[in-house]
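Only a single protein chain was left out; the remaining protein chains are all shown in position.
== chain A ==
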Amino acid sequence: MPKLAHVLARSGPKLSHVPVVFLAVLALAVAVPVLLTAADPLAADPLNALAPPNADHWFGTDHLGRDVLARVVHGARHSLSIGLAASLLAVACGTLLGLAAGLSPKWLDEALARSFDVLSTLPELLLALLVVAITGPGTVNVIFAIAIAQIPNYARVIRAQTFVVRHSGYVEQALTFGRSRLAIIAGHVLPNVLGPIPVLATIGLGQAVIASAGLSFLGMGPQPPAAEWGAMLSEARNYLRVAWWEALFPGLAITLTVVCLTVVGRRPQRRFEGRKP
């Protein structure tokens, strides 16, 4: 997948706009899904089940006769909002913890940093699975699970940045001028450590979307009949041999979303790293 992202990012200005356009359409699907499809994602028509793509149902119908296009469009809301909420939560908690570690006395910093390290040794999805196994399935639980799994990523970067900023001239200057610690943290440290966050968050969002689809595939996320891409894939797998369209479209939606998020996220990353976009 990184290869594909690479090709997309490098192949001229026209092609590189595709991800942005796709993400815009996606945003539309999340905000006002009815603009993209008139069909009800939950309306079953059992007599018209497993119909191949046709004029009425562009993406065909699933095993209960529900419109696959409508389910993919409406599913964007579930899949993306889980990813987005999890990412925001992870950014917020990761920033706070990273900042706390970077500014704490050495023993506390060591303790926090080592616990980030321990959490980082577990693959994100595995850690999220562990959390869901404890809390039980459901949309909110999945959000927390993914967020917890992503926190160490952000916390480690923020902690490192905090070290740099903490020993910078302007912070030492502020200290000499006798400003309070809280004012220095809010006014000088925080704004200057947040630089890499947008880049990390864009890529992290893609990972969060994959994780949420993965957990939903395993039945941990939104429960049936909710349209969620991972859950749709899971339901469709038993019909792969007779109805390819039921699995193809949600699968494509997940893949394209993550690829596009990665491609779009690369640009600010390059800029941040001082390379040409």
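One rule holds for everything that comes next: a residue touches a chain if its C-beta (ideal position, glycine included) is under 8 Å from a C-beta of that chain, and two chains touch if they have at least 3 such contacts; residues count from 1.
Operating definition for what follows: contacts and distances are computed from a predicted model.
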Options "Peptide/nickel transport system substrate-binding protein", "Gluconate 2-dehydrogenase subunit 3 family protein", "Transmembrane protein" or "1-acyl-sn-glycerol-3-phosphate acyltransferase": UniProt name of the undisplayed chain: "Peptide/nickel transport system substrate-binding protein"
Absent-chain contact - pick from A:R181, A:R237 or A:R271: A:R237
Contact with the hidden chain (one of A:A49, A:L190 or A:L218): A:A49
Absent chain, residues of chain A that touch it: 42-44, 46-47, 49-50, 63-66, 223-225, 235, 237-242
